[in-house]
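Here is the structure we will look at, set down as structure tokens.
Of the protein chains in this complex, all but one are displayed in their positions.
Moving on, here comes subunit A:
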Amino acid sequence: MEEKEESYHLSNLKTLEAESIGIIREVAAEFENPVMLYSVGKDSSVMAHLAIKAFYPEKVPFPLLHVDTSYKFPEMYEFRDYYTKKHNLELKVHRNEEALSKGINPLSAGTVKCCAELKTKALLDALKEGGYDAAFGGARRDEEKSRAKERVFSFRDKHGQWDPKNQKPELWNIFNSRIDPGESIRVFPLSNWTELDIWTYIYHENIEVVPLYFAKKRPVIEKNNQLIPVYTDENPEETKEVMCRFRTLGCHYCTGAVRSEADTMPKIIEEMMVARHSERITRVIDHDQDSSMEQKKMEGYF
């Protein structure tokens, strides 16, 4: 602080932050009834944090929506309620109760059908019931190959479907938010962030995330090279205690942990920097079939 000279240089993270805040404000200004999808993961934490920043000192002018499969990790539910309450965010939760009452889960119905019912259908119903015309999602272009093709403002037809071959051109930072009744836009303010940016930002901004991201000894079973966490006593003899953490969070049935010693933020970032596998390797649902994410997105998953 010894020098008082003005600098006009904006760091990489601050540039990304400014871009995202601009996108979030644009949606708040142009849409009647926006909502922010909140999955409780690290990207969601960053996106919510950016929304808080965008409207400071006033309250975030739209609700957060958690599409809940009911199979998330217990720590996620705890964190969700704690985080939204602490930051005075309005939280809405939606579940596909009908499917749940039929007992749909990934073991009985298979992951493809389970996702279609508990995620895609639940999401589409929630958006329809809420009458939302814009929904923020935390997806990033570096995550998955079909997401690399996404626009920031991604148009969805009346049935919530995405047509990757017919996307609206998107130039500069000018976004087309014109839609007809029933149609909607998915907005991805974190499009240009990478996984490493997310972690570095979380570290610099001191953003809270679900403790599952930090390594500790957890009971798991090893299946198809994945470390699946154990939440019941189903396989007590195969269960072992492994020092591990989660790089990405989904349903506990379908999310594997990775062996790791990273129990602090700097250690996680260090681990990230030398990672040789993508974060989604632990997501069982991505490996169902070729282009499975693209297929899910076309049907309405975000």
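As a convention for this text, contacts are C-beta pairs under 8 Å (C-beta built on N, C-alpha and C of every residue); 3 or more make two chains touch, one makes a residue touch a chain; residues count from 1.
FYI, contacts and distances are computed from a predicted model.
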Protein name (UniProt record) of the chain left out of view, among "Cobalamin B12-binding domain-containing protein", "Zn-ribbon domain-containing OB-fold protein", "sulfate adenylyltransferase" or "Methylmalonyl Co-A mutase-associated GTPase MeaB": "sulfate adenylyltransferase"
Chain not shown: contacting residue from A:Arg141, A:Arg156, A:Arg186 or A:Arg245: A:Arg141
Subunit A residues touching the omitted chain (full complex): 6, 8, 10-15, 17-19, 21-22, 25-26, 28-29, 52-59, 61, 141-142, 144-146, 148-149, 164-165, 167-174, 176, 178-180, 191-192, 194, 200, 203-204, 266, 269-270, 275-278, 280-281, 290-291, 294-295
